[in-house]
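Note that this complex is displayed minus one protein chain, with the remaining chains in position.
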Amino acid sequence: MTQPTSGGDVRLDRISKTYGSFNAVHPLDLHIPAGSFFALLGASGCGKTTTLRMIAGLEDPTTGTVRLAGEDITDLPPHKRPVNTVFQSYALFPHLDIFENVAFGLRRRGIKSVKKQVEEMLELVQLGDFARRKPQQLSGGQQQRVAVARALINHPQVLLLDEPLGALDLKLRRQMQLELKRIQTEVGITFIHVTHDQEEAMTMADTVAVMNSGRVEQRGAPAELYENPGTTFVANFLGTSNLIEAEITDKSGGDLVLTAAGGKLSLPADRCSAPVRTGGKVLVGVRPEKITLAHAEDAGSVPEGRNRITGRIADSSFIGVSTQYLITTPGSPDITVYEQNIERDARLVPGAEVVLHWNPAHTFGLDAAQDIDAGTELDEEAP
Amino acid sequence: MSVSRRAAWAGLRSRAATKERAVTREARASERAGTERAGGSVTAAPETAPDAGPVQKPPLIKPAVRKRLVPYWLLLPGILWLLIFFAAPLIYQASTSVQTGSLEEGFKVTWHFQTYWDALSEYYPQFLRSVLYAATATVLCLLLGYPLAYLIAFRAGRWRNLVMILVIAPFFTSFLIRTLAWKTILSDSGPVVGVLNSLHILDVTSYLGITEGQRVLATPLAVVCGLTYNFLPFMILPLYTSLERIDPRLHEAAGDLYARPFTTFRKVTFPLSMPGVVAGTLLTFIPSAGDYINAELLGSTDQKMIGNVIQSQFLRVLDYPTAAAMSFILMAAILTMVTVYIRKSGTEDLV
Partner (left out) sequence: MTALTRWIRRNLVIIAGIGTLAYLILPNVVVLVFSFNKPNGRFNYEWQRFSTDAWTDPCGVADLCGSLSLSLKIAVWATIGSTVLGTMIAFALARYRFRARPAVNSLIFLPMAMPEVVMAASLATLFLNMGVDFGFWTILIAHIMFCLSFVVTAVKARVMSMDPRLEQAAQDLYASPAQTFLRVTLPIAAPGIAAGALLSFALSFDDFIITNFNAGSTVTFPMFVWGSAQRGTPVQINVIGTAMFAVAVLCVLVGQLAGARRKRS
């Protein structure tokens, strides 16, 4: 086993996993570049953990190969792979103290003098004083850092993280996200991070792959996925989306002209992932925070060239930084709007007639053949 | 029946059950994966082969077969032990029960089912007495054990561990010695008999036929008292484990929803403790029905139970067919009763 200072790239070719008749992972191709922070995002049961475990060697793929830095490791048992895992709920050895937990991998590889390395590692994760404690005497955040230290001390080419922050409370989770990101930048190892928390994935990763029922729905940089989702699942799973069914009426230059909710909408053609055909149906999406609300009396002051829809405020709730409105519109589902609390218009109360308008460049188009609600309920099932 | 034996089972069983339920969804998935690998790897190997290349084919199959045999190698010695020294003797005994012959000439299988009939017609009082004493002891154990189990589970607070030790500790002393101590406690000139006598309770009980004259020893009361004492922890431990699992907030919720304390007990606590009640009654009833020590040490010839008969037929009279027939009847009766009882009470996860 070598001790590379930088990470290796991981390449999965047609990898799949079936349990009996259940397809946990459909044949999947994925390339994870060396040194990147890669997140596999999806609800529980979507196959992301199985994919990770196949990379670790803890699960035998039914078909396909796993390559690490160009080398086929599909048939290597886990203890021979230069890959380490931070397990969900950490899996720290309860019968060993923190020092021995961290030293475990080094000792198994026959390294005799581990003291210096382990102490340095414990310093790195700020647990120097806890070396002789047992895992169950540490807090959740401390245990999490031990789990990271125990894996990182082996200088793996790839570090796999299986929901590593799932057991922490919100504040600690935010802190650990930044911490992990910092460590990754410092050591330059390839990180593959599995999570069901979309915010966590977007905060930490350079590249996110969204998985749904054993398939990768879309992969890309977090901002790209968020601004221009390719499927309804991604649109709904990553944040909130307003999806409106529309009909393509015309194509002018780089823009599509659509009719929806009794009005005309414009959509840049390169932001439409659906097949374009005049008269065809398409789902128009826009994020709630991109929409501006104007009271119906001010309809005239809305600038030209913006997409606009009229409706009535059905409900509003104040959330501190913003106010969340629910707008009923004729001919389309309810639309959610987030307005920054900067200069609040006192007339915007439930019952008021309003005009919704947004920059057409923020619109995205999706194939109308999909389930419009895909990905909305899944978050609640997550453990 | 050695006492700590059953008690131990009670404790262990409940821990195992908790675990079984606690297995996470994910763990089950990986178990399933294990099955696939262990059970179906020979068929899985060719599937992998086209992608993995032909080179890996032979080494893939061989370890898989070896892996599949691992559990059987682990089981082999222990299971053989149980088959030879537990299962085979039971079968052998069944054949002994239909043999005839004598010690001098040896016994032969003659399919002499008459032995069963003779045994039943001669010793049915002992059979009935065993069932009656065991049932009484079981009910008494439930009545005595429930408050104590409840106390440990909900009311003991920081004394919980101490009370637990006090429940288990007596069983560190040999149970025969403790049973002999009841001879002292219930002796004719002892304070217990004195008090019962002066309160004229003994007059009532002897009228009911559970004591005789001015005595407690050598009467049904003494035997049932000994049985109850010996098997009480088997009742308390399973009751405690199932009570301990009940969220105390359920009591508060019931109170909040207008239930009086007794109604709370009847409608919430007791139904939730049913697994413990079922396990406890079985663990008390089975060993007390087969017990002969209490009847021998605390009773007289009029309190002999079926265990005493088997023991004396086997070790003194040396009538092996009769002893075998009776222990077979006892086994069949108990297994039937247990099966019916478990079915009725709907608790199948006892094992």
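A few remarks follow.
Residue numbering begins at 1 within each chain, and the chains themselves are lettered A and B in the order written.
Methods note: a contact is a pair of C-beta atoms (placed from the backbone, for glycine too) under 8 Å apart; a residue touches a chain by one contact, two chains touch by 3 or more.
Since this is a predicted model, take the numbers as computed values, not measurements.
Taking the complete complex into account, A:Ala91 is the one of A:Ala34, A:Ala91 or A:Ile372 that touches the chain left out. Here one chain is not drawn; of A:Pro78, A:Gly280 or A:Pro350, the residue touching it is A:Pro78. Listed residues B:Arg155, B:Arg266 or B:Arg343: the one in touch with the omitted chain is B:Arg155. Residues touching the missing chain, restricted to chain A, are 1, 56-58, 77-80, 83-85, 87-89, 91-95, 104-105, 108-109, 137, 150-151, 154 (touch as defined at the top). Annotation for chain B: contacts to the undisplayed chain at residues 1-6, 8-9, 12-13, 15-16, 18-20, 22-23, 27, 30-31, 34-35, 38-39, 68, 70-72, 74-75, 77-79, 81-83, 85-90, 92-93, 96, 144-145, 147-148, 150-152, 155, 161, 163, 165-185, 187, 189, 229, 232-233, 236, 282, 286-287, 289-293, 297, 307, 310-311, 314-315, 320, 323-324, 327-328, 330-331, 334-335, 338, 351.
Here is the rule we go by: only the chains that are shown with their structure count from here on.
Centre-to-centre separation between chain A and chain B, using Cα means, comes to 54 Å.
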